[in-house]
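A single protein chain has been omitted from the complex, and every remaining protein chain is retained in its original position.
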Amino acid sequence: MTTGFFGDVSPIRYEGPDSDNPLAYRYYNPAEMIMGKRMEDHLRFSVAYWHSFAWQGGDPFGGQTFERPWFDETMEGARLKADVAFEMFQALGVPFYCFHDADVRPEGSTLAQSISRLDEIGDVFAAKQAKTGVKLLWGTANLFSHRRYMAGAATNPDPDVFAYAAATVKACMDVTKRLGGQNYVLWGGREGYETLLNTDLKREREQAGRFLALVVDYAKKIGFGGTILIEPKPQEPTKHQYDYDVATVYGFLKDFGLEKEVKVNIEQGHAILAGHSFEHELALAASLGIFGSIDMNRNDYQSGWDTDQFPNNVPEMALAYYEVLKAGGFTTGGTNFDAKLRRQSLDPEDLLIAHIGAMDCCARGLKAAAGMLGDQALIKPLEERYAGWNDRHAQAMLSGQMSLDEISTHVLSNDIEPKPRSGRQEYLENLVNRYV
Amino acid sequence: MTTGFFGDVSPIRYEGPDSDNPLAYRYYNPAEMIMGKRMEDHLRFSVAYWHSFAWQGGDPFGGQTFERPWFDETMEGARLKADVAFEMFQALGVPFYCFHDADVRPEGSTLAQSISRLDEIGDVFAAKQAKTGVKLLWGTANLFSHRRYMAGAATNPDPDVFAYAAATVKACMDVTKRLGGQNYVLWGGREGYETLLNTDLKREREQAGRFLALVVDYAKKIGFGGTILIEPKPQEPTKHQYDYDVATVYGFLKDFGLEKEVKVNIEQGHAILAGHSFEHELALAASLGIFGSIDMNRNDYQSGWDTDQFPNNVPEMALAYYEVLKAGGFTTGGTNFDAKLRRQSLDPEDLLIAHIGAMDCCARGLKAAAGMLGDQALIKPLEERYAGWNDRHAQAMLSGQMSLDEISTHVLSNDIEPKPRSGRQEYLENLVNRYV
Amino acid sequence: MTTGFFGDVSPIRYEGPDSDNPLAYRYYNPAEMIMGKRMEDHLRFSVAYWHSFAWQGGDPFGGQTFERPWFDETMEGARLKADVAFEMFQALGVPFYCFHDADVRPEGSTLAQSISRLDEIGDVFAAKQAKTGVKLLWGTANLFSHRRYMAGAATNPDPDVFAYAAATVKACMDVTKRLGGQNYVLWGGREGYETLLNTDLKREREQAGRFLALVVDYAKKIGFGGTILIEPKPQEPTKHQYDYDVATVYGFLKDFGLEKEVKVNIEQGHAILAGHSFEHELALAASLGIFGSIDMNRNDYQSGWDTDQFPNNVPEMALAYYEVLKAGGFTTGGTNFDAKLRRQSLDPEDLLIAHIGAMDCCARGLKAAAGMLGDQALIKPLEERYAGWNDRHAQAMLSGQMSLDEISTHVLSNDIEPKPRSGRQEYLENLVNRYV
Partner (left out) sequence: MTTGFFGDVSPIRYEGPDSDNPLAYRYYNPAEMIMGKRMEDHLRFSVAYWHSFAWQGGDPFGGQTFERPWFDETMEGARLKADVAFEMFQALGVPFYCFHDADVRPEGSTLAQSISRLDEIGDVFAAKQAKTGVKLLWGTANLFSHRRYMAGAATNPDPDVFAYAAATVKACMDVTKRLGGQNYVLWGGREGYETLLNTDLKREREQAGRFLALVVDYAKKIGFGGTILIEPKPQEPTKHQYDYDVATVYGFLKDFGLEKEVKVNIEQGHAILAGHSFEHELALAASLGIFGSIDMNRNDYQSGWDTDQFPNNVPEMALAYYEVLKAGGFTTGGTNFDAKLRRQSLDPEDLLIAHIGAMDCCARGLKAAAGMLGDQALIKPLEERYAGWNDRHAQAMLSGQMSLDEISTHVLSNDIEPKPRSGRQEYLENLVNRYV
């Protein structure tokens, strides 16, 4: 007995590349083995409650376009929303979902009431998880939508907001743990500033450091076994967000001694806004040992704001999963779609179709990436390119056994004049195109 | 007896705001006391040899436009160039200059010859410094123009390039020390990548870390008392440069344990390319304890590449020097113009006029900044805004005396609901406009 | 007897540059004569109802922050809003205001009701205009906020939307005429597309052309003596808006033969989003004969979306008004602030302060511009630069009297080799800085 929201939709099946059924997978085949692991276990798809069930279609120049029966800010609406959400998770066959507190329950008139409502929906989720096998990828707290957070949460000039945010996060961590969440995410959407003129950067940065330490300590205290994740974003809604990009978050973690405790949840669109390619952010996080999870929603390259679209470019997915696979794949992380339907995509079917296309796009990307990695197609040229560093002198320089003046003497006495070699970029780009 | 390059120019004098003499200062008045210090000692102006005397006016779609008698790649040319450069330093009355090795001597046919030529010009400079009183703000090595560096210097896949770069830097550090340089700068213009496909990010990052450690060690070894500076830039000529911005450099320094040894030289145009305001980068560096020096050349806001223009917007300068003053002012650093004449500005006089206008613009900015700081115009509202943090509970949260659950209990048992207060951005912006 | 919204504010007075009263003008002195005209009549300031009284403080990641007593979507609220608005217009002493239909009346349950409510508020405005002397700069229709316009108004795939929009515009033109509006504005915020995949560009462009022709015809029919204005914007909320920038609008007008009938309302922030400086758009519009009016709200240079901030940079204002003055000044147009308070600026006083600062900034800019123009400071170098074109041969080339091969013969037989001359950009930039 379903809500009927999606009509009489049956579970989406894999039908292979030749299918022209818009409600079938052409590439996502959960049980298919890729490099010794099921495709499902590689991709670890997750649907974000927020954009799919709580967002109403507004933008800065227009209001609600979606008309969903649960948009009424009541607990009945919240339960109906949960019913529909799990119907979609099951129809899609995704193993995971994730949520903000504000996505799943109406705001209470007091914090206590908000928390009690969250707990109540937590019970609903627990039952649904048990029944369907869908698991929680991560929970998080919305510390940016309400006007109390307009000047930040942890970094607010008002310590009451810090405290209120802390209490909210505690409640969200509690419910995340209860539901077996595999990660806990912090997105500091308002942790930043609108103008430096009213901002004490140093002070706010320290507030943020303390807040994160509190979260890490509490996770240990309650025995939360999952990963704490920070989601970098450079700006919007703020002019500057403190968690600008992976490199910035790394410096922040190092500064507060948390680089072993916290990893990053990288969003494609946020990478773009920060002036990076997605694969850059992935590769950097992996090289720094802080790669955690991904939000697979893209930004339009011609738009300067966060468009949060479903992915649709296979070659880009291939490069992204190539970095994921090189990093050893996901552990607690996964591929979450924190993507919004376009606000003109009014029909329930659009929700299904958007996820199906995105999952197929990722599956194609993963297969291409696995092909490249399996063949060591890119790795062999890379090893060749750096082969000179295997030399004894090179190692001595790198390990610090030679000082600057010793290296200088070595160069001058041996008349070393480097011989430039082709970087072969076009060859490597063509090579990637064999796999996508 | 001068070269005559600038005609019979006399030293540029301060004539006050009402002067309409294009070859006079209207605001830069070296001896004027600002907050108890001479204006000259606040601003510590420096002219970059590179763009003013070595750049020939080319861009990606066109070649040389400037016709200078020293563009002949000979040592005679190099000496003439030095004569003209010091004539300009004296005419302008700037206390500092700075240079890359490649700016001041023709490349030799071997490294040994390049170094010997650098040393020879070093002698010329030493004599001129003694005679004129002009001092060296910093020296640096050009590790990006020659084709041997096309794939990076310290981060090159070829260890011979690493070694060659190391030997080059050693020579530049030697001459910098000999000339009493107050800083040594590293700009890693090719330390980055064109494509991730041929790049081992982790490995290259470690090469960069080792290289920097070698430089720091060598500075100690030779008793170089100045500051080692890294100049962040996000990209161009590379697709991605490892020294992306201040936050990225900070994480890098922390990772290699060099955050006490190295500071940053921040360029306005590079801040813009990285998606930041200049004042953001300054404020961040100050808050992290790594603020060193500035390159005061702006980028056009509508251009996506490094336009390196002379500054001309007084309100922007005011905000920049406000951060400099708040950080305690320059110690070894200064205000360097690494700015290029527009390639159509062919006349020798254009060189003078560009610097005069830039210096005046900075002087006006400094005076406005000192006014704001002296009146505590922005500081008082800031203290008021964060005043809540002086509270005992707030301090307990910040110092780590309260855990997340204790804070939660505190919030719930006291029914804390924060009261939003105006951020007063427009008020503060108007207030700044009283000073500029 | 006032609403008390602004407390007991008295009219804002001019107190001169030395005033530190945040509720006084330091530069805006309405009666001051500038180039033979009152400052007020040069600037023709206007307040936009929309952002100042109807916008609630939301952004894509957060909801309402402002708490205004009229945010209740009733006609009582609408009347209270009008009372407060006119209190502010009078306090500021601005001669003009402007509005969208949706700003001033709650949406009705039918179009007929919406129109009747608009007419009712029209009566309120008429009375207030008569009493206060405040005039209507322009009226416009909001054809973008309601979900019916999600796929455009004139360019909607559904002709019912075209028709509905046409009926709405007719009503807005009627009330604009009745209130003596000096212009009628069209901003096509949704006239564009989200994806080319579902868009027939050619067809939609023709719909837009027809719609504009209908508006022009109706203006004539009802004897509307004001100017019809299009407000260009490149994107946001759409991926691409058909009225991208001034040059695009010009091509569109030429295509539909409307270039004599319609002018442009240029917004600083929209210029920035399109990759132009504000002064470029102004200069281009003037050179094409379609300059109409300006929206003086800036975008943050580091943000890729429409931040609609109050202006605060005097040198930029100077360059803008320089173009306005060169174009002969405003006729029916004016300086409208379609600017939003920052969403943290909660206090009624912030509304006043923001406008005061903006008006002062514009006044300083105007004075600087008038100074430059009066002295012909920039004009003389310009005439000198192009002086060669006064030559007979040059004029023959330009007028078409010489053909390409005749010019070639002329060049070859006279061995013409051009002599590059300095473009003197830095000199001219310094010169501008004498005036700001």
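Per-chain numbering from 1; labels A, B and C assigned in written order.
Methods note: a contact is a pair of C-beta atoms (placed from the backbone, for glycine too) under 8 Å apart; a residue touches a chain by one contact, two chains touch by 3 or more.
Predicted model only: the values in this text are computed from it and were never measured.
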Query - Partners of the unshown chain among those that are drawn - result: A, B, C
**Report entry** Residue of C:N29, C:T65 or C:Q235 touching the missing chain in the full complex
**Finding:** C:Q235
Query raised in the report: Of A:T74, A:T132 or A:Q302, which residue touches the hidden chain?
Result: A:Q302
Report task. Kindly state which of the options B:E15, B:D300 or B:D375 is in contact with the chain not pictured. Result -> B:D300
Report summary line: Interface residues of chain B toward the undisplayed chain are 57-65, 144-147, 149-151, 189-190, 194-195, 235-237, 239-240, 273, 300, 302-306, 342-344
Requested in this report: Since one chain isn't shown, list which residues of chain C touch it in the complete complex.
Outcome: 110-112, 115, 147-148, 150-151, 156-164, 166-167, 169-171, 173, 194-203, 205-207, 210, 213-215, 217-218, 221, 234-235, 240, 244-245, 247-248, 250-252, 254-255, 274-277, 279-280, 283-284, 286-288, 319, 378, 381-382, 385-386, 388-389, 391, 393-394, 397-400, 403-405, 407-408, 410-412, 415-421, 423-425, 428-429, 432
Query - Contacts of chain A with the absent chain, listed as residue ranges - result: 20, 22, 26, 65, 272, 275-277, 301-302, 310, 312-316, 341-342, 344-347, 350, 353-354, 356-357, 360-361, 420-427, 429-434, 436
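As a convention for this text, only the chains that are shown with their structure count from here on.
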Query raised in the report: chain B and chain A are one sequence twice: same or different residues at the contact, by the over-half rule?
Result: same
Query raised in the report: Between chain A and chain C, what's the gap in Å when you average each chain's C-alpha atoms?
Result: 40
Report summary line: Taking each chain's mean CA coordinate, chain A and chain B are separated, in whole Å, by 35
Report task. Going through chain A residue by residue, note those that touch at least 2 other chains and give them in order. Result -> 147, 150-151, 194-195, 235, 240
